[in-house]
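Just one protein chain is left out here, and the rest sit where they should.
As written, the chain order gives the labels A, B, C and D, with residue 1 at the start of each chain.
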């Protein structure tokens, strides 16, 4: 009983803070300084709520499948409330840091523009580059695994190339492949190839020596070894690279757009709108990027879970 | 000494020679000012630095300053260094462009990041669409003039004092090029000027400080215009990237000197007529409005007057 | 016991370098000659294949500078220039290195701290972990100028904003690797220590910390490379204040293609050296742990 | 010492519940040497883990030394030897044995004394500076036994500790274990697959059976507490072995 009373008090405190940052006129912290004391209280309440939720989930009191996302959502809410309160409370200039509410409004009212940018950057450049980069990284690694010599040559090269900052590669790619999405895709290929290559190679090498011996006693041909043993063993590593690349690819494409683009695309939008002091629009585009990246990552994580049901890491995660 | 930070619009180069000369020759020191010059860059919006308190004075172009003002940052022009625009569109003759009428269907390289307003006004005046469809194809030009060499654009944006020289260095000859100066096309807008926050001007102490700064800067500019070679060397001295060449900077200084303000009371004085011309150009672009209404209080002569009376 | 030399690392690396250079030459001749031919055609001058090929070795604004041009430029700016000169790549490397190392240090500490928190606190895990991943979907270069300006407003300038961007990039791999590593402790070992009634601290220092070390080092290697990228990226918008990033930018701005390549080479060398230093530490540590090396 | 009442344990798995233990009743008195024997999967390990507080029963009740298994664990009442050696690969054999002593906060001198004593007992005195991977599987398992003995716990829980050893070494270890047990009057709960081992060591033999895991018979050994290898060829030994074999076979149907 006291439990639910506490929970309601915490929720109320959180709501109060929400009310404060939306219904008080801007600059309230400057006018009434004591109001800022409410902020840590709200954050503390949220932390309490999150830990209560976690306990409920772990005790399997609630159906964790639907409740689980609430915890990170609550966390995000707190961050947003903090941001909203600070920018509104101190009346921070919009061209420095807009409030989340303003970003949201910009997002809603510019959906057609944002969608066009998303199509240009994500559907064209990122997808094409990601696909080519990952597939070729995988293919080259599966080829290199056959020879120590190839590994010894390609791995240092891979590490060397990985150390090159993309910002340096991007202008060269724009020079070579033109202004449209092809040059961005090329940047993405360069960025994704080596992580995939290195991870696949590590995965193929991670094969249990005992399983190797087993295949050896069966006099398995190298393709059979690959399909039946090495590839499945390498899958966790491959998924790691796929997930890592999914976020890197988007960043790479956006960054490449800073170096020349037709007048559409997320990178173009960000750099142009900063110059025009439309910071809400900049943040709205960043929001789109973060959403696209997180959704791609999440989808890959789900796929991984389905494919790697047998892997100890997935099994222990499911056991929770 | 009074501390003062100046945020430039772009990297260290002769475009900003006057300030570096004033710093190097001790003109700021003479007036008991401790000036720090922050170079800009492709993603530095000087107005943001101003709003964040990272700079007291910034160098900006009038169109973007007015647009920022409309966005709610009350910044005010306290002195106009350049009287003429150095912007032009540089086109390949082989692409078949000889007059603005030929732009239709062509690919034009344009700088964005707040530098696109004059271009957009011009296209609007010519009646070209810039967002696809019929009209011109616009490329967001990167940091350099490569697109014209790579054949990716028919025209690129250049400044008389900077990128145009690079186009020539790159192996194109003036005979191969058609130039459209914004000045000649009647769409010129005011470029490098000095801006501060409006609230500072209410404080006589600040006005005095800015006046000192302006006075010393003007002196620096005058010296630079008279001694272009030495000025270029001073700029080179301050370039932390080590990428600038003497040859290029000397040429830039020569070109920049031609743009310095000669109207009215000379360097530093914002001529209300020139101001109004810029505003009119911007207000006339109906398709992509840069500013929507006549700005009020966007410039002030108090600092200039004070400087002249010192 | 000596392996055939074809299986030795140095031989493979020499072969790689030779073939990369060969491919590079072919590509640069091809690309530059094409470009030259186009130029001649535009000027309606006549040209021959042998002429454009020989000229393609020393174009001023090449599409792809041939290796010797890049190496010459690199050599000149590293060895033939005083280290204190702004034209020296060593000078710029040092500037970048400062923010890289500071950012890497901060990022590693932050990454480890977050990982320890996540592994030990379930609420933190549920609430924070998804956002650690989401944080990396924000394009850094996009927020770099914003960070620089906002930090500039509270008078943090110079190396700190750059280091913070470097930190933002490098904490992530460390967190992910460390969480994995701390969790990778063998279940049997965990139960063993449980039977000894080990406290959480003892569990951490006697078991988790050790099982995490291989993962930590793998992450640190990624982290330090990421930190370098972050530092370079951060130098772009901070303006012409030196560093490899601003060198890249000005190279790009003035069409100095050869300089860009020389700077890229320098950045890659710097990155490899840093990664190898971490790898060296790793080897020393693993040997101290008695691993079979 | 151990009191198990009507204890059941069901594992919830993806493909339904597994009745690992069902209605277990068992008493282990102080000083007893109790062996669990039974076919694989009958729940021997699980029952031992419940005693060690590594697993929680889903029903029923268990007391270790009058307290809950958790309290027993917190009081460091027992030592546990796993089926696998579970040595920490980054520690030498000596340092591995030191882990429980360090955790319990013993002095350096005491640690060294204990470790030397028990490493010698398991025949590893010459290997104390080696790392686990430098030892054969059998040697590793012996090291893990020494580690459990070092803290001289009242109760020793051993899960097939000698499964990986060769027969001679195993015999030797059996005798050593008996000696330790005699000297220290410890209580031992021991999981084994080997009938001979069970006979050789135990005062009580608990015969278990799978699906659901349960106790089918508890045999009290008529043999003396202290046994020697010579006992192996006696009638009594063979008779007890036969009794166990029979009890196992009763419940055992492999096809």
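In the analysis below, contacts are C-beta pairs under 8 Å (C-beta built on N, C-alpha and C of every residue); 3 or more make two chains touch, one makes a residue touch a chain.
None of these values were measured; they are calculated from a predicted model.
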- Thinking of the whole complex, not just what is shown, which of D:128, D:170 or D:227 touches the missing chain? D:170
- May I ask which residue of A:38, A:77, A:127 or A:214 touches the chain that does not appear here? A:214
- Would you write out the residues of subunit D that touch the absent chain, in ascending order? 13, 15, 37-41, 83, 120, 123, 134, 136-139, 163-170, 172, 193-196, 233, 238, 245, 248-249, 252, 254-255
- Per the touch rule stated above, subunit A touches the missing chain via residues 208, 210-211, 213-221, 224, 228-229, 232, 310-312, 315
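The criterion applied here is as follows: only the chains that are shown with their structure count from here on.
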- Chains most often in contact, by C-beta pairs: A-C
- Note on the structure: In whole angstrom, the CA-centroid distance of subunit C from subunit D equals 53
- Task: Report, in whole Å, the distance between the mean C-alpha point of subunit A and the mean C-alpha point of subunit D.
- Result: 49
- Item | Approximate Å spacing (C-alpha centroids) for the pair subunit B, subunit C | 36
- Query: Mind pulling the subunit D residues that touch 2 or more other chains?
  - Reply: none
- Task: List, in ascending order, every residue of subunit A touching at least 2 other chains.
- Result: 96, 171, 175, 258-259, 271, 274
- Item | In contact (per the touch rule at the top): chain pairs | A-B, A-C, B-C, C-D
